[in-house]
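Of the protein chains in this complex, one is absent; all others appear in place.
Think of it as A, B and C in the order they're written, each chain with its own count starting at 1.
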């Protein structure tokens, strides 16, 4: 098979049944790779149910630091009888399949380009462990031990991880270690030790961490000063609030009194959840909500109110597969248009697109400043891939001298200092007006907030002129927002000229950056621009100007970002070629590179790639 | 002032207090103009409350058949003290102001280019009518009688209208006639009879009627075979359901049993209203809902379900001023984008844009065919101006041989005839599949409808491939829809070549057609295309191709239709010049003509018109 | 997984019901719920009830919202049309479907999250409207599908698996249903098929809005010590107010109750509800009394089960709307579409 062994560049895929405890064992493996100093990217592919259905866990090991999903698998740990045959087919030629050989089966006949490694897991556990739950759970640890031996990894790393994991529950350390040892030993003795794929220790991760995007958003909200959360459970956004709760419990409980310097309310639905966040922001607390899929549709009435009444609001939208209930446990970037213009009437929202947990943390904290500064909703669009998987990313940083930007707020002193205050007067000509919190002053600054048309003093009006003045000011404010929201990041191919550009955003980043390398190697240099927020900065349009062809890479069917690009300014649309991936799995380098190569290949005519379609 | 009298070409504006009974008197006047055979367009401008606030009623009289709002007023009937001074200012130079002169006031000093005609209305009614309510109500009829004399109209027409109106309540005829006579006589004797503005009898309305768009939508739904209505009250859509109810009571009650061949349920909110309509359509009844403004946002989750599960649905959206609660009693075309892409995820909806009550009737009936044929929501976008005002339009027609198109439905016989039926199998390759109603067959055709991802047999699936196949078929179906939905209507300027085109839709039509004439007269010929549905037909893009500059005229701030145009196909965006009117009043010929002239005038640089903005 | 093909081999001695269907005809796809989930027991009770009632499967319409409970309609009655709507909005879909065709049986299945949280408004309002349906809440006091958060029916002080104590007042869907005007209200337990099956039968045949709150433990997230919706807790605190048997009109009366304790409630079509009273004070035909007893039992920490209230004069939405006796979805163009001469006179009236 392989002439020599492949080091730090392969994919291991675990096929399990959900609810069987495999998740933490598989995570242990991924973390051990990380501890070996080698970039790793685990991805959990799980069904929309609780127990008994197939689930997969893919771990990509990449010395080069490519952490996007690669596709295919070099080693498959096939623990699910339901999907066994499919899993066998998944293995790349020259790869390995690890299976439970307790019941003798003639798997060898299935494929001859794959090495089958049987471990009698059930049998081993039956003999080694007393109680039934343990027997089931430790099967998973045994195969992890075996992988350690097969990949020539250091058993000590695994054992340390076990110790850390069960700190406080020391009783559990021993049996776990035992299971690890058994697996290790079995692979070493019975399977002939290390195979052709190896993990070799490196030191590539000195400033890196392994973190989920949702965890980072929750933590960012603690740093950003959020104190009120209204939410309603929905996959894949639930863990944003769970993370906020975890970190708030850690950092926001008064040591003396035990009082909480935050409040979290599980609402009865999404309409109520966002209402709570709006009410709290209106009252001067920083507040957010988080949702996904149908939740976005349900929040749209209130998003319109917050836009029109100019109330700060942070909304984390962890996108999943749509439309409707869709693919609740799959990933997409398909709420871009619905969020940008969320609600009936002429509404325009501010969007942020983080592309790593590190940026999730930053954008989360920053979104509260932006919402306060711009007095409008800020919608952070992440997705399931980024939100619910451990990404290998830059460590988090915080500057202690950084202050909250609460925007234009008048307190009692401020009110006393100004004359003729009116809630919606554009005194600074930037479209942003001065607000007050309820109770701020004993006789000034009270006003009536409403979703109906209002004049510059917040009074109800049906006057066409007052209405126009108000909504044109909102446009001015939208323009102003570009000064504050994150600018795009542009990478020009060093030392090479090219007329090709590529525009992308969010969780597409790792696959895309790998693809840039791959294409460059094939002598196809591309300049790249990553959009980080909407409305779009002038830089985006300049970038489009500069290139003959721009590929717009997205994880949705309808080329939604492309639609936003053309909705804001006149451009030569025909230059914008959509590359669309939308089957619910994370986009891969292979997909992007092939789509671009095919597009540029005169033999592939008309350009038609199934999911990467040119026509829109 | 006028050298000679102006015949059949002027505007009368009534300024009243709402809840004072003026609406029916003013309507009487408009209808009398109609009965004189002269095109007339009344418009009601009312506040969002029930009693005591200013309300206006504008009646445009136009021999040329221009029924769009003109702006300005030649004769103002100023019955509201609150707004008196503003109303005086509204009068065009050379015009007339009619007021209640019971309390002597020196109005003459206010303007010297306006003729003030005082009628001591309160005084007259105090003497002539016994009870208090009558005194208040008949004030309105007295000024109508006066107008009759001043405009040299036939009193008999008014009297006939009174008789028709009070059929069955004959007691009311006499006092109304008396009030008319008093007013007529007073104007004749004391005000010197006819003024410089006159209504002269013509015969220009032989096939015309005076009807509200909402009335026509309700009637169309009866003809279209709707049997189930779920709705929730909201201005300005409420009268669609009221009209359906009225006509269904007339035509759909079984004479023998008294049973209703329809059902109307006032739901607890918009989510429930649309759910009912979806459930009923799913079960094979034709059903609709109607809403406005916030209702659209609230319906968006269910709109996504109906799109993805492919359930027919008719939704009438009578647009009002947004965003949020906005301007509930004003008109806009600002839900275009939010309806086209209603709901999160990749959704695309079918939209229809009627531009007259006649077309409201046609599109309403047709929308049920389209929804059944295409198995998807059909959203009919009307607006307050078209929906709640009496428009002078072509009479309604119905071909008795026309059958309902129920689309691809398999009944018991149909199911027995096919093999291997599956709910979402694209056997005809047009993206439209065969559906069944619950209970259709004792052993076949049952399936499970869901908003989650499903395979071609309606089974739940998380397979990426099955998902992609399904949503690409939905695109195919969307393409197919163009074969069925109403094509755009194109008018080329006869005998003149021009490189200017104009695109418009919906209630903009009358003002726009007037503007075309006006511009042509100024030697500025334009070709015009009226969009009647979305997705857009090839004809729209060909039209754009053919012209150097295309003005896209809309009643919203954000150039929403322009956005739809560019979202569907590559075009040269810079050719599409937005003309935007969005202060909540109906767009006028003056506005459109001026915007276009200014754009083409090299002296007006940069093009900036306040509301008609070029930049987007 | 749904609609997994089962071998179609038919055992010659297999039991048939009155209309010649076997139990297999009432089955659905393989369940994907957790082993031991209470919801699966309810599915099996539903299949048994419909089999015993001898309703042709295609005459049932099954509807649900979103949640583990709402998934179950895929797992029973595979020959019935089903509609898995959006979260909390099943009642409106059911209303529309029922308005379109009054001739079918409507069976709604929902969860406590689906009906008491996001769907509370629709739940209350469908009751007010007297929709002719059987509405079952599979009540586990938790959000199963989203991994165990407390729901609005969780009792104050009940602990979630994560150890969090519920701090909000619970919503009692039974007292709510009685107060909103439901004409058939019961509570049962997924583990008590003997009690549940007759209630489902009676509820399905009830000519108005019938509601069963069915306690149904979530073994994965809410079956631990400290939960008041666990199997153990319910078994210990359960007190049945009566034993129900439902005798459709056509059947002979077979059950044999001790005469004195049994109350026979006869409906218009001649079918009978036989209640063996276990609590002497219990009066299932007085709404106020039923409500009072449910509320007092709740205050005392007892989980009352049984049939709490039934209105023998129940009517439904169609009767109050006076809709056509022929289902609306079966009316044809001639019945629905006025002729063009009608339009002529409308035109006339508009001049």
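Assume a residue touches a chain if its C-beta (ideal position, glycine included) is under 8 Å from a C-beta of that chain, and two chains touch if they have at least 3 such contacts.
Note that the structure is a prediction, hence the values are computed from the model and not measured.
Which of the visible chains would the unseen chain be in contact with across the whole complex?
For the complete complex, the undisplayed chain touches A, B, C.
Consider the whole complex, including the chain that is not shown, and state which of A:219, A:318, A:337 or A:528 touches that chain.
A:219
Touching the left-out chain: which of A:203, A:254, A:419 or A:523?
In the complete complex, the chain left out is touched by residue A:254.
Contacts of chain C with the missing chain: which residues?
Per the touch rule, chain C residues meeting the hidden chain are 117-121, 124-125, 127-130, 152, 167-172, 175-176, 179-181, 287-288, 291-292, 295-296, 299, 320-321.
Residues on chain A that touch the omitted chain in the whole complex?
Missing-chain contacts on chain A: residues 34-35, 205, 208-211, 219, 222-225, 227-228, 230, 251-252, 254, 257-265, 267-269, 271-285, 287, 301-302, 305, 395-400, 403-404, 436-443, 446-452, 457, 459-460.
Which chain B residues touch the hidden chain?
Chain B touches the chain not shown through residues 19, 48-53, 232-235, 238, 266, 268-270, 294, 324-325.
Criterion: only the chains that are shown with their structure count from here on.
Given the two chain pairs A-C and B-C, which is bridged by the higher number of C-beta pairs in contact?
The greater number of contacts lies at B-C.
How big is the gap, in whole Å, between where the Cα atoms of chain A centre and where those of chain C centre?
Those two chain centres are 40 Å apart.
Among the residues of chain B, pick out those that touch two or more other chains and give their numbers.
301, 305, 450-452 - these are the residues of chain B that touch more than one other chain.
Of all residues in chain C, which are in touch with two or more distinct other chains?
Residues 1, 86.
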